[in-house]
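Below you will find the structure I want to go over with you.
The other protein chains are all here in position, but one chain of the complex has been omitted.
As written, the chains take the letters A, B and C, and residue 1 is the first residue of each chain.
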Amino acid sequence: MTVTALTTAEDVPAPASVTMTKALNQALRDSLAEDDTVLVFGEDVGRLGGVFRVTEGLRKEFGPERVWDSPLAESGIVGTAIGMAMAGMRPVIEMQFDAYAYPAFEQIVSHVAKMRNRTKGHVSLPITIRIPYAGDIGGVEHHSDSSEAYWCSTPGLTVVTPSNPADAYSLLRESVASEDPVIFMEPKSRYWMKDKLSLPVQTAPMDRAQVVREGSDVTLLTYGPTVRTALAAAEDGAEHGLSIEVIDLRSLSPFDDETVSASVRKTSRAAIIHEAAQFGGYGAEVAARVTEANFTHLSAPILRITGFDVPYPSPKLEEYFLPTAERILDALESWDWEL
Amino acid sequence: MTVTALTTAEDVPAPASVTMTKALNQALRDSLAEDDTVLVFGEDVGRLGGVFRVTEGLRKEFGPERVWDSPLAESGIVGTAIGMAMAGMRPVIEMQFDAYAYPAFEQIVSHVAKMRNRTKGHVSLPITIRIPYAGDIGGVEHHSDSSEAYWCSTPGLTVVTPSNPADAYSLLRESVASEDPVIFMEPKSRYWMKDKLSLPVQTAPMDRAQVVREGSDVTLLTYGPTVRTALAAAEDGAEHGLSIEVIDLRSLSPFDDETVSASVRKTSRAAIIHEAAQFGGYGAEVAARVTEANFTHLSAPILRITGFDVPYPSPKLEEYFLPTAERILDALESWDWEL
Amino acid sequence: MTIDVPTSRRALPQLQPVSFIGADGQPADVPADGLTIPSDRTLLGLYQKMVQVRRFEAQVTHLTRQGRLATYPSAAGQEAIEVGATTALAPNDWLFPTYRDSASLLTRGVPVTEILAAFRGDWHCGFDPNEYHTSPAATPLATQTLHATGFAMAAKLKGEDACTLTFLGDGASSEGDTHEAFNFASVWQTPTVFVLQNNQYAISTPLREQSNATMLADRAAGYGMPGLRVDGNDIAAVFAAVTAALERARNGEGPTLIECLTYRMESHTNSDDPTKYRDAEEVEHWKQFDPIDRLEKHLRTAGVLDDETAAEITASAEELATSVRDAMNTEAEVDPSELFAYVYANPRANLIAQQGKLEAELAAAAQS
Partner (left out) sequence: MTIDVPTSRRALPQLQPVSFIGADGQPADVPADGLTIPSDRTLLGLYQKMVQVRRFEAQVTHLTRQGRLATYPSAAGQEAIEVGATTALAPNDWLFPTYRDSASLLTRGVPVTEILAAFRGDWHCGFDPNEYHTSPAATPLATQTLHATGFAMAAKLKGEDACTLTFLGDGASSEGDTHEAFNFASVWQTPTVFVLQNNQYAISTPLREQSNATMLADRAAGYGMPGLRVDGNDIAAVFAAVTAALERARNGEGPTLIECLTYRMESHTNSDDPTKYRDAEEVEHWKQFDPIDRLEKHLRTAGVLDDETAAEITASAEELATSVRDAMNTEAEVDPSELFAYVYANPRANLIAQQGKLEAELAAAAQS
């Protein structure tokens, strides 16, 4: 399904500095304006505009019947969204932090993911579940989890994540318009990232990865918060004569095998980078499937450069936990390049 | 921690035919007898003895203060078990089916897994969460999930699964005795599997994998319900001149790299087999880490022979969904053996 | 000087369950505000449905024992709730049933094969929810109470005249989702009726180990929601209470909790062994409260039911039983490709590839 821009080419405003928060906010505003069945509710998304201000101003603009504060219960939020979707609505709900999506786990995994299959396609659940995720914001415990692996290993869910304001807008518009339920993961540490942009904007389709920097020696696969880290590594690597290609996966489930394999076959080496712990993390799927599809083209195993296999640490220890550009370059060095 | 057998060598009974259910039951009985802090509670584990009869007779033998039926609420069961463990108890709790562990997801992921780390080791939670998992029993929806990937990608949890009665006994005794919380996954379709055995029995340590059949051409890595399937494939393969080594992983987290790498370096080829869907499944971690550690020794990518990327189907479609010995052999054929 | 607080509130429901027709078929006379006994004509219709439903349950249980269905949770003994509550719904209302509520699906008009598809293992949900305004029967306990609440909220927001009714058990009442549903429904004042079938057991767990409340209907007060306990074996009471609650809902007066006191006469499912946890005497004791017997007595006393009509009703039930047997005699065809057909609206490369593999495998097998 394509997203129709609400504004025509003529009245597109001149590019301005837009934060990811603002882009998400505008995507919700345009979705609400375009389609009356779109509803926005959750904890503190109304008057306050969300703890990250993503829903700021929407209650005022669309009224409390379209945008409202729910009681504080995540299973309740997802469970009632399911009922609304069955009644023909298109709820966009927020889990305040991703550790707070866990109380809704059963509703998401046993119903959101399975309703369409259960009913032979008679009942679709076009629900968008927005989840601010990942760390690097100095948050107290439970405020920096990366839960994408849970959702990605659940058949029936679609999982996307933007790394920049333009994608934030475009992916969210497409997610809201999708007939399939979407877990929309927002990288908290990138909320305040700005880009020059005119909204509305339409970027690549929501199921496609994007090459965000071309290179020939190695491919860095990543998404969300660590795209910036990978680009920084590529920059540094270039200074040391290493030509690094960076792919922003954007869509975690489904995985864009085509774009990724094309790159890996060119570079013959790849690494996957994410904040989440390594063991059983999303990077495992990436490494496994990219190896399967390109084994004879690889000159080294796919590296996983990730958080350690420990719970997300307290703020003073984040810097040691998170993958950095240096750690990426160190890891690349660990390969036997003569292989 | 080693498990002390309650019976001495002299009074070990002669080997008898023992089902996995019976072995699990005896493990709980011996744990309860040996240590008063062991408690068993959950839905229907008391009078009924559990829907799979794993706790049969225990309430009668140890009384309702040690073994009892709780109200019907999984988050409540896990949450109160946490409190009991903080007070020095060693609760062994049952989630009736693994889709019914999902309501307890937050308590498991945010507390069971993290309490020890949060408190710098001051508070351990020696809780065993028994989860009957996987399918092949003709169950209605939600009764055949394989949820191991969720637990394995959560740092702080230990995840083990037996494939046979002896391991069922030994792994459960060790799990109950472990200071770390353990997700103990019981393959439902193997509950009625019998082996000649004298209990108590002590098998390999709970963090070790086991070579259950030796072979030289290829290594099949698997666990729980599909060990039997892999062994059947090995049997059939032998008839076609393929020498297949089968490893029962037993411990899903941690992963026994040593045993697996030794085998893979010998055979140079490996496949991971499980019932759960492939995308983001546990097999991804196995494929990724085994490739990382043994890249130059591999002559083919690690195959994943798994359930399809769809929700677990209704009984009449299970046979098409589940990996079979034939499907394993077909998949092995797909390799280019001259590589 | 003290903080301002409200000075009145809704009282707890009456202790004695609302009942119009006693277990002996005589007037029970435990009314509640605003509830009146349905007309004998209505009761006769309900009687017929209960007889059919009971025959249905018996037939299906029998087929299950024969191994024709994998599993079946029977609502025998609970027919007054299944039929009474479901019949009170308008066609445009939506029903949110559980695994125990096949009888309500039948009452709602879902064809036998479509009801039994799940238990025969054909497909998870055998019917199109939109066709019958009925959600798939929920297996994960209590989850459906939230769906019913959300659906009703949507109807309210759209200004549509649709209420929702959901069943839940005494066991399910302990799940967090039930609490969240009661709370959301009451805060949002959704047109939802929660029908709690308190059949005294959750599998083997007796009510006293499930709850320490005097009655589960007492929960409603804590949400500012009206709560009511009725004799769940008296269909007159159930029908009246649900009809009144639906009327309140339609008038914008929000949700209601109705606890129906009843008893699960059969085992939990065919694979359960209730001798492990309850006495035969207890089951015997409850037989005297049978919902059909008492209504039959009442209708005969009232002169609405005579032997001829009774025979017709029995015949209609037998016809239904025959149709069940017939339906279960013809095996449903399953198509392995359907594994992949409905998971996503947007097709996925990995599923297409897996489907291709499976089809090749099947083709090869067909060859050999």
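Of note:
In this section, a contact is a pair of C-beta atoms (placed from the backbone, for glycine too) under 8 Å apart; a residue touches a chain by one contact, two chains touch by 3 or more.
Computed from a predicted model, the values in this text were never measured in an experiment.
Only one of the listed residues, C:Arg108, C:Lys156 or C:His179, touches the absent chain: C:His179. In the full complex, chain C contacts the hidden chain through residues 1-3, 5-12, 15-17, 19, 22-24, 26, 28, 30, 174-180, 183, 186-187, 189, 209-216, 218-225, 231, 233, 254, 261, 288-289. By the touch definition given at the top, chain A reaches the unshown chain through residues 43-44, 46-49, 51, 68-73, 75-76, 99-100, 102-103, 138-143, 278-279, 308-311, 313-317, 320-321, 326-327, 330. Summarising the interface, chain B meets the missing chain with residues 39, 65, 70-71, 73, 75-76, 78-89, 103, 106-107, 110-111, 114-124, 155-156, 158, 178-180, 207, 254-255, 257.
Throughout what follows, only the chains that are shown with their structure count from here on.
Work out the mean CA point of chain A and of chain C, and you get 40 Å between them. Within chain C, the positions touching two or more other chains are listed as 123-124, 140, 176-177, 338, 343, 348, 350. The residues of chain B that reach two or more other chains are 75, 99, 102-103, 141-142, 279, 309-311, listed in rising order.
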